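Heads up, one of the protein chains got dropped from this complex, but the rest are sitting where they should.
Here the chain labels run A and B in written order, and each chain numbers its own residues starting at 1.
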Amino acid sequence: MKALDYIVPKSAAAAVELLSDYGETACLLAGGTDLVVDLKHGAGRVETLVDVSQLQECRGIEETDEGLRIGSMVTYGEIMENSICLTKTPEIVAASHTVGAVQTRNLGTIGGNLVTCVPSADSAPALMVLDAEVTIAGTEGNRRIPIEDFFVGPRKTSMQPHELLIDIFIPKKNLGKPSSFYKFGLRKGQALALVNAAAALELINGEITSPRIALGAVAPTPLRAIKAEELLEGQKPNKELITKAAEIAVAECKPIDDFRASLKYRQQLIRTLTQRVITRSLEVANER
Amino acid sequence: MLVKIKVNGELRSADVPPETTLLKMLRESLDLTGTKLGCDVGDCGTCTVIVDGVSVNSCLMLAGRANGSEITTIEGLADSNTLHPLQEKFEEHGALQCGFCGPGMLMSAKDLLDKNPDPSIHEVRDALSGNLCRCTGYTKIIEAVIDAGRVMRKEISA
Partner (left out) sequence: MATRNKDIQTDTDQVIKTEKAKSPSSQPLSVPTDNPVVYPLDLPQGEARLRTPAVGQRASRPDGRLHGLGQTQYIDDITFPHMLHAKILHSDHAHARIVSIDTSEAEKMPGVLATLTGAEVPENSFGPTFQDQPILAYPIVRHRGDGVAAVAAVTEQLAMEALEKIKVEYEPLTPVFDPLEAIEDDSPKIHGESNIYTSKIIKKGDVEKALKDSPHVFHRQYTTQMVEHVPLEPQATIASWDGNGRVTIWSSLGRITLGREDISRTLAIPQSRIRLIGTIVGGNFGGKNEIRNEPIVALLSKKSRRPVKCVFTRDEEFTSSTIRHPFIMDYTTGVNDEGLILARKIRLVLDGGAYCSWTGTTIGKGSILAPGPYNIENVFVEAYAVYTNKTTTGAMRGFGAPQVCFAYESQMDEIANKLGIDPLEIRLKNGFSENSLSPTSQTLQSVALKESLNQASDRFGWKEWKA
């Protein structure tokens, strides 16, 4: 790697200030599992790395009266060991488990996953179906936005260049919501998702309530299959309904056709995975 | 940049350029060449070491980030004259052929057994999924890890 400077700021505010001052020549370092690889292949204009991985404001997992807060610099490994996540957000644990391998999961952070913002980001669908919100720190202070508004395009978030992702918030009502996550890749480990899918829903008086379906690697950003959700809302679950919802989800997606998989195969994956995550969420709901 | 770490119980330090990875620092500045460079991008696992209790790809961690950490490398697995059960069983089973994946494989296995003393075969496979081996087909490695676990649980002797 070419010569770079390495700074560890003491606070989020200090980090934001550094990024503001340095502009394009500085960039944030979290776990480094993506960035360090990129830097080894050419640093472009980057001259300074600002290591935010240990910032207090970005660490920790806490449950409050309002919901669950997961620091952006929490690693996948930490999420997988955390008792609150295991019981109340098992699909975020499941999604974390599918990322890379043990070593990558001990360095890689959930915030880093969101900020890198590739369409196949594994944490995204699991977070989207729980109506997650993200806190962003800028020069004017912090702001919180729904996660859907965070993703703008491949490798493009709605953050300004000098801003820092602080944490992810799951509203209390969605903790423990019956849900399911499934990722399909060409291997079981160290694989990019060809399609990843998540669903969450409540079953109240035998009717599907507040359904959420999110899919990744099927469009420029992870997306919610809104029309499929609308079909499910208020309905009594049955096989035809699920099949139909999956079909609608396929139509809402814009998957690519490349050497990893054809368009037709990806569409079949969307169809199958959507059915699977809805069915599994219903099973979880029925077990309650 | 001066980086101070505790490696295999010993305090070590080196003055390295900031962009140096922990892997390069271990191999070149501290002469601990047991940890290997196989791909340098965190895919093959030959650079696996344990930092503050978790296994990581040292090729992806900058030396500066490791400052102040406790690190275990393959050189620290055996205890003066006693081999670690993993090393015993790997040797007994003939688990390694060219041996290049060995250090990384052993560190990942140690990390697993330290946290999960009685893993299922599926859990062993999952724990080793970040360590590639081109020679062996993994069967004997997995057998050796399961066996080492039994030694560590005192179910069988070394």
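Note that contacts are C-beta pairs under 8 Å (C-beta built on N, C-alpha and C of every residue); 3 or more make two chains touch, one makes a residue touch a chain.
Because the structure is predicted, anything quoted here is derived from the model rather than measured.
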Using the definition of touch stated at the top, determine which of B:L22, B:C101, B:L128 or B:M152 touches the missing chain. B:C101
Touch rule applied to subunit B and the missing chain gives residues 27-28, 33-41, 44, 46, 73-75, 77-78, 83, 86-88, 90-103, 106, 115-116, 120-122, 126, 132-135, 139, 142-143, 146-147, 150
Quickly run down the residues of subunit A that touch the omitted chain. 1-3, 80-81, 83, 86, 90, 93-94, 97, 182, 280
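Note that in this section only the chains that are shown with their structure count from here on.
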Give the list of subunit A residues in touch with subunit B in this complex. 1-6, 8, 29, 31-33, 36-37, 39-40, 49, 51, 53, 77, 100-104, 106-107, 188-190
What part of subunit B is in contact with subunit A in the complex they form? 1, 17-19, 21, 40-43, 45, 48, 54-57, 59-62, 64-65, 108, 111-112, 126-127, 129-131
